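Note that one protein chain of the assembly has been removed; the remaining protein chains are unaltered in position.
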Amino acid sequence: MNQEKPDTNNIFVIKKDSLAGLFENITKAGYEMIGPKLKDGTICLDKITSLDDLPVGITDNQEPAQYRTKQSKSDTSLFSYVVGPHSPKRYVFPPRHQLWQINRVNGDQQIIAQPLPKTKLAFIGIRPCDLAALKITDRVFKGGKYTDAHYTEGRANNFILAVNCVKPGGTCFCTSVGTGPKAKGDFDLCLTEVYSEAEHFFILETGTKLGSKMISGVTTKPASKAKLKQADKLLKAAEKNMGRQLETDNLQQLIYDGANRVNWEEVGLKCLSCTNCTMVCPTCFCTSLEDTTDLRGTTAVRTRVWDSCFNEDYSYMHGGNVRSSSRARYRHWISHKLAGWVDQFGTLGCVGCGRCITWCPVGIDITEEVVSLKKRIATKKAEATAKER
Amino acid sequence: MENVISPTKQSEPHSEMTPRLHTVQSLTHETRDTFTIELTPTDGGKPNRFAPGQFNMLYAFGVGEVPISISGDPDKPDRLIHTIREVGTVTKALAHLRVGSTIGVRGPYGTPWPIDKAKGNDLVIIAGGIGLAPLRPVLYSILSDRRKYGQVVLLYGTRSPSELLFRKELQKWRARFDLEVKITVDRAVDPWQGNVGVVTTLIPRVSFDPDQTTAMLCGPEVMMRFSIMELRKSGIPEENLFVSMERNMKCGCGLCGHCQCGPLFVCQDGPVFPYPQVKKLMNIREM
Partner (left out) sequence: MKDLGPYIKEHKFLQGMSNDHFDLLLGCASNVKFEAGEYICREGQEADKFYFVRHGRMAIELNLISQGAVTIQTIDPGEVLGWSWLFPPYVWHFDVRATELTRAIAMDAVCLRNKCEEDHNLGYEMMKRFAHVMTKRLAATRFQLLDVYGKRN
């Protein structure tokens, strides 16, 4: 999918009911659909089989350390919420993944590698920030000297039906990092939902030949200028309605300057090192390895599990942890996201989805931390100049 | 069972994370808590070739994996040699291996020492403790091509005389006229007749042409920092200093995130770094 050039000239209008046909085509093509679903009061990404599984008329309210969904009976919109705690990451890069097992057989040892994933996954309703995140994890797992075979194989079999964001959430800041609210490619199909009491339709954009093939037989109409304008207006407004803003000017330098120069005590005292931010982050890719054996000691299994740089033993080296304090771990995390990542992968490690802000139990806000860091550095500089005089 | 990587059949593991099984051919105790193992692949092939400074991930059945640098001679490719210190659960399990035991090996990974770049220069090799192990392949390579280098000095510091690695080889090296070996220990009792004091004290005692010298350092970070201060006093340019860094590693190949030190993946960008690349990072707390 990613290799094909986007075929962006095909823009249609599709009605809600016709989406059912699209879903049928996707299923018929052998894909398992993963889409937004309301579970435990939260928009999760889960297996879906039909349009009915989508969270109809649900809106969400997101603020630092706060997440609430609301159901409106009169609202029949499909995508009036933003991202929940899940991102596609958990399907292309599962939280627990068995790598191989080793057996002792008659004194010999044999390694049985885990087969590569065969399931074709179709991601439904994926937002532009998460598309950007997939592009980033692609670089991490596919773009370097060593690649992750399981991730690569899984990604090769994805179909993506994206949804542009017309109602940004309270912790969103994709505009600041240039990833949204409108998807810029990297999808097979992309929807923009236009919903009001008067009318309800979707602008449907095809990004690949596979996307075009998937809408064959589905009732669509060419998009009129007026309808396109309506959608554009909503997306333009969305750009201005971001709940947060990240100051990205000179950001990398700022972070590197701050690493040793200023005090990270304040955020270190707040941070619980709970790892939530890294678990919900769509680009965090750290893993650890677990080894287990059966009781007879003849079979051992190696499992890769998500890890977090906020875990105490993450940086363990014979006898001690390199980053034993929360302040050092927070500094490491934010420095990686906003500075180190640029050196490593040529992109920020942050896509502006706001999940780390929403799901932080004490509401630490990455955008505010950047502002605070800027202030602390400025104060230090001012003090240094004052001393010189 | 298409995914079985049989010890008898040679088959490429399809994932970077799958080890190649090796048989322990010998296990020699170097000191109270260090030992050297020699391995050959169970598939009958040769061990993967390596460059001095690189490391492998060694897997002990059911216990886990550890990154261990290769301590053997790169020109003797029939056996893979590792020198290991018992410090954690995996290294303890490895210490209990016997001849004929099987372990998993992934690698080699990481950047090598700049052996070619150092040609024509004087060489100062500074090792602390187990840090001599990743530098031994450097000595093998240099001694096999001795004429390409100027003065070669090995400065080796360790805790006590009983914790000296590779004693027999050290003896041989000391006897050579084309290699200056200075050893010091942090503390000693009789009958030790050698130097006592930290490894940095050896630096002013050896002569080299600072403008034409390459220094390679491996040992605890604090030892490398102190040694670099001393080397800088003698006038070696920063860009001629190379250090081998250590961090927690799970994958060894840049995918797990653990070994990051600032923007660097120690496993992939290192473990051997030109000093200017890590200079600032080495001085930041909890990096």
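Going by the order they are written in, the chains are A and B; count residues from 1 in each one.
Just so it is clear, contacts are C-beta pairs under 8 Å (C-beta built on N, C-alpha and C of every residue); 3 or more make two chains touch, one makes a residue touch a chain.
For clarity, every value in this text was computed on a predicted model and none was experimentally measured.
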Inset, instruction - Quick one: say which of B:D43, B:D73 or B:E163 touches the chain that got left out. - result: B:E163
Inset, instruction - Specify the residue from the set B:V63, B:V87 or B:L170 that touches the hidden chain. - result: B:V87
Inset, instruction - Quick one: say which of B:P19, B:G219, B:G252 or B:P271 touches the chain that got left out. - result: B:G219
Legend entry - Which of B:G107, B:G129 or B:G270 contacts the chain that the document leaves out: B:G129
Inset, instruction - In the full complex, which bits of subunit B touch the chain not displayed? Write them out. - result: 33, 87, 128-130, 157-159, 163, 184, 186-190, 192-198, 200-201, 204-205, 219-220, 222-223, 226
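Just so it is clear, only the chains that are shown with their structure count from here on.
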Inset, instruction - Take the average of all CA coordinates in subunit A, do the same for subunit B, and state the distance between these two points in whole angstrom. - result: 39
Inset, instruction - Note which residues of subunit A are touching subunit B in the complex, please. - result: 99-100, 102, 104, 108-116, 140-141, 144-150, 259-260, 285-289, 291-293, 297, 300, 302, 304, 307, 309, 314-319, 322-325, 328, 331-332, 335-336, 339-344
Inset, instruction - Using the touch rule from the top, collect the residues of subunit B that touch subunit A in their complex. - result: 1, 3-7, 13-19, 21, 42, 61-65, 87-88, 102, 104, 246-248, 250-251, 253-258, 260, 262-263, 265, 268, 280, 283-287
